[in-house]
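What you see is the complex with one protein chain gone and the rest in place.
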Amino acid sequence: MKRIAHAAAAVAMLCQPPAVASGQVPVGYQPVDSDERGLWMVMAEEERRVRDSNFVIQDPALNAYVRQVLCRTVGPRCAEVRIYLMRTPYFNASMAPNGMMQVWSGLFLRTRNEAQLAAVLAHEYTHYEEQHSLRIFRDVRDKSTVLSFLSLPLSILGGMAATTAAQFVTLATIFGFSRENERAADRGSVTLLTRAGYDPAAAAAIWEGIEAEREAAAAARGRSVRPEIALFGTHPTSRARMEELRAQAAAAPAGARESGEGPYQAALAGSWAMLVDDQIKLNDYGATELLLTRLAADGWTGSLIYARAELMRARGTADDLRHAEAWYQAAIVRPDAPAEARRGLGLTLLRRGEVAAGRAAIASYLEHRPNASDGAMLRAMTGA
Amino acid sequence: MRRLFILVAMMALCGCTTVRSFAAPEHRLPDRPLTIVVMRPDVEVSWLTAGGVAQPNADWTASARTALIGALTAEQGARGNSVRLLGEQSGEAARLVADYEALHRTVADQIAQFKYAGMILPTKRGKFDWTLGPGVRQLGEMAGGGDYALFLYARDSFASDGRLALQIVGAALGGYVPGGERFVYLSLIDLRTGDIIWFNLLASARGDLRDPEGARATIDTLMRTLPARAGARP
Partner (left out) sequence: MMWRWVLIAVAAVGPSGCAVFGYTLVRPGAAVDVAGSGLIVSPDRAWNRAGSINGPGKDAERWTLDGPALNELTLYAGIRDGRPLFREEDRRDRPLPRFSATMLPVDVAALFEASYRVASGTSLFTIDAIAPDSLAGRPGFRFDYSYVLPGEEVRRKGAATGAIVGGKLYLISFEAPAIHYFDRDVGAYRAIVAAARLKDDARDVGDIPGPLT
């Protein structure tokens, strides 16, 4: 009986409100209660792994830029946040309760200016400031009878397939925020954007883009759009968010409305080739075409024309190859197109049976890149 | 992994302790006092909520880590060996340690799959010859010298009152609700060759890694199958 009384007390304890009920984590905060200290411990372990990960983008200039945008947006408390840029070609960012922020590289292709990047960073920061992950962790724990499979034995050896507590918490922090927390973070981001002099409409614009990308991906695969992306299953739908964010932006006080397109383009200039290449290799024609077209909103640069041709050549239907040839032809006359456009043109021509022209284009590429990693193969193919 | 899960769940079901070790058959430890370099132990102690979520506890984890290292040091001391903890590294050295930790996780995962979980590699029958390669020497040098490296992984959990209530209800209904369990493995690597010369895994529904006594009992049980020194009888 005593045990059952204890059990009842335990249930009552779980129902207590979080330690910091007002919702704002104070400056220099260190966790006190046992739930939260356990959560911080797990995240500290996770952060060790993230810090040493091969996927962390080291580029000091890009890291400095993202930090600078965060600091401008949230103020001096940005010092509490450690940012890790992760080389993962999807749209995501996450925030752990101990101040570890992860930004996936795929995000940079989907935010189009500094204000939009600031909107994502402000959104994640609001999660941190309002301690959402602790709340969601308690929430998940309390509702988790169905999740009992996550108990100890599955974490055996901490192998890739195992679900460790850290992964579980990460799942909870990355994907598990409740819709209510998402709305709170969205509201927080609009407030922070406005205060920092950024265009508050930027937040809604991101979701418009995500929605359009899903439609394009599905259309190119001849499928209907799923009502929700699994990744954001616990989040409000993009459409609902878009509308709320638009309304909030419209209600924001007047002031400077900077979008920061120039600085954003300049900061990312050195990374575009890698980001675009990672996207093209996802075999997602519709979404990639849309992203490239969006990047080309101010005109098709040589490297964007080249990227589009590469996308077509990668899918490689007869029509794709015909179009790719034309796009490569348009690229090679541009001084801002990479020499690889000649390689792409040559390979396309060879596949289309135009052997002489193909060999000539590849020879021209090899003149520009005599030490190319595929030089030996290309020389053999051209008979050189 | 799923099979291993069933295996461990079944062991927990009978409330018993299971230890199963593998050793490279021909390896003999040199007959002299040895230095064991202990890699940063991977330890986590949680309490199981009624729903079965393992909720990590920072204090318990810290206690268990200290108790396990203490138990290792004492156990090896009794054999005349000394234990050296590999300290926190930075820069290139940290990268190297992370690389070997990752490789060891992967090798241990293959050992679990092919020696514990019921899947069999025909070429590995009667053999135990996994390795990290001779590059592990660098880990020994980093620690200021050593004969063997030891990897320790430990997970421990305790049933909350809510979980205990659920267990009681479950038992009354004729079902089984797992309570707290501990799961520990040790892996010993020859720092000259990188070969994993001994691997031992313990799964138990009894015990407590948080206190020195419980940690010592676990470490002593695990270490019992450590290969003998060259001079000793096998």
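A and B label the chains in the order they appear, each numbered from 1.
Note that a residue touches a chain if its C-beta (ideal position, glycine included) is under 8 Å from a C-beta of that chain, and two chains touch if they have at least 3 such contacts.
The model shown is predicted, which means the values in this text are computed figures rather than measured ones.
Shown as candidates are B:P56, B:G194 or B:G207; the residue that touches the absent chain is B:G194. If you put the missing chain back, the residues of chain B touching it would be 98-100, 102-103, 105-107, 109-110, 113-114, 119-124, 130-135, 194. Residues of chain A that touch the chain left out of the display are 49, 52-55, 87-89, 105, 160, 221, 223, 230, 278, 281-283, 314-316, 347, 350-351, 373-374, 376-378, 380-381.
One rule holds in what follows: only the chains that are shown with their structure count from here on.
The residues of chain B lying in touch with chain A in their complex are 1, 4-5, 8-9, 12, 42, 44, 46, 48-59, 61, 94-95, 98, 105-106, 108-109, 112, 153, 155, 157, 160-162, 164-165, 168, 178, 181, 183, 185, 203.
Chain A meets chain B in the complex at residues 3-4, 6-7, 9-11, 14, 34-35, 37-42, 45, 52, 140-162, 164-165, 168-169.
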